[in-house]
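Read the structure below first, then the notes.
Just one protein chain is left out here, and the rest sit where they should.
Take a look at chain A:
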């Protein structure tokens, strides 16, 4: 079985201070927080945790760009064959930890029953499905620092296996006193935002007349940065830009990356954990649009994490 070609056909950002993918590489952390209610209206946001609200705002814009929903209707006409894969590590930590603390302080009678959906970590993925009527497989990746790229991988795999024709992939993280305490990262250098990407079988996108923004290439997980990069770029000429893992040493020599421009996107959007890979995808697409870049290598995780995930993304130049 050969995997079908998968295109990116929509991008949605719910990030502080950035509205266009092309601006991601010039962004800086610390801009005003996103207001999901201002972006997509208050309706349907009540009792949703912040990660879910941010994800809904990003997913709405990605689905619109991919022309899967319209300004008039949020119900996706192709929802039966559309999957959702969301990635977040920290999304519902605040609900979980605060509820446990409230029970200890007051007893179970003192907690709000409206917290129940948010105690389940997949609330982000299922809420996106409910809002836009997406009835395909619905996955929640909580896979540590590689989770964003892993989500793109599974989004493409669901298409390759025929379980879905297209996938909305969302990376979202949020910041609050619980995440501050548990991650040891606080302040504006921590992402409070979401990025969504629509992946679609290239033939379907073409039939719908949607302009492809990028094509997904190979994905791998390796035991180290060098191993991951070597598997994806076997020679020295494979890519134009390398989106490095968060905090990666910009000068550290890595075989097969000589002369490759490096970009640590966490400098633009802050510590992004499970959202980083999806944000890297959006940033690369932004770079492709400016015709600056043709091939991007995206990587998450470093030699200290459980693995390093890598994904190749290519511009689609001859599609029109």
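Rule of thumb we're sticking to: a contact is a pair of C-beta atoms (placed from the backbone, for glycine too) under 8 Å apart; a residue touches a chain by one contact, two chains touch by 3 or more; residues count from 1.
The rule we apply is simple: contacts and distances are computed from a predicted model.
In the listed set "3-oxoacyl-ACP synthase", "Ion-translocating oxidoreductase complex subunit G", "Acyl carrier protein AcpXL" or "Branched-chain amino acid ABC transporter, permease protein", the entry agreeing with the UniProt name of the missing subunit chain is "3-oxoacyl-ACP synthase". The chain not shown here is touched by just one of A:78, A:134 or A:199, and that residue is A:134.
Within the full complex, the residue among A:9, A:53, A:143 or A:299 touching the omitted chain is A:143. Of A:28, A:103 or A:250, it is A:103 that touches the chain left out of the display. The omitted chain makes contact with chain A at the following residues, 1, 3, 79, 84, 89-90, 93, 95-97, 99-101, 103-104, 107-109, 111-113, 115-117, 119-123, 125-127, 129-130, 132-147, 150, 154, 157, 160-161, 163, 178, 181-183, 221-223, 305-307.
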